[in-house]
Structure formats: structure tokens, C-alpha cells
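With one protein chain held back, the other chains of the complex are shown just where they sit.
Then we have subunit A:
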Amino acid sequence: MTNEQLNSGNPKVDIEYRRKKNAEEMRYQIITFALMIFLTLVAFVAVGYEGFSASFAVPFILVLAFVQVAFQLYYFMHMSHKGHEAPALFLYSGVFVGFITVLAFMTVIWW
């Protein structure tokens, strides 16, 4: 209720500053977008190229996947901005629980 209006209607908002901020934001988004396309291509190549064994390719694309998720969260879903501490907390807790689960499954069920 008290938090409904986060960014509108406030006369004190500095339009100039906003514009600059937005342009900067846009630049980051385009750079990460290009990077993400590139990483996707790399992933395809890593799997397709005969010279890489599966024991290299699988961990490698997993790493790429993590980088992609981070880009997605921080640049496209604005987790780099202020005011996202609570979502970040819950996100990382979820990752943590998921990680423990997978770790346990890998070690005590399918060891």
C-alpha cells in the first residue's frame, strides 16, 4: 500500500539523470545480449566439435549455462539494481537448496 508508487509522479525525479542512466543501461543490455548469443554459439560448437570429449564438453557448457543465468538475472531482470536484496536472498537460498539436493543425489544415491 505505502509502497505502491515506486517511480512515478514524483516531481523531484531528475529527468536528465534518468535519461543518462537509461542509455547506460541500454548499452549494458546490448553488450550482454551479444555476449549471450556468442556464448550460445560457443556451446553449440563445443558439443558439435569432434575433438572435445564429453567429459570436457558437459562441464564446459554447464559453466556457460551458469554465466548465461547470471547475465539474465543481473542485466535483463535488473537484479544489479538496488531494492532487489530480498529476491536475491531467496534466489540464492533456492539455488543452495537445489545444490545440496543434487549433490546428495549424486553422492548417496548414484555414487
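Definition applied: a contact is a pair of C-beta atoms (placed from the backbone, for glycine too) under 8 Å apart; a residue touches a chain by one contact, two chains touch by 3 or more; residues count from 1.
Operating definition for what follows: contacts and distances are computed from a predicted model.
One chain of the complex is hidden; its UniProt record names it "Cytochrome c oxidase subunit 1", one of "Cytochrome c oxidase subunit 1", "2-oxoglutarate ferredoxin oxidoreductase subunit beta", "Sugar ABC transporter permease" or "Alcohol dehydrogenase catalytic domain-containing protein".
Touch with the chain omitted from the figure is made, among A:Asn22, A:Gln72 or A:Thr101, by A:Thr101.
For subunit A, the residues touching the absent chain in the complete assembly are 1-3, 86, 90, 93-94, 96-97, 100-101, 104-105, 107-111.
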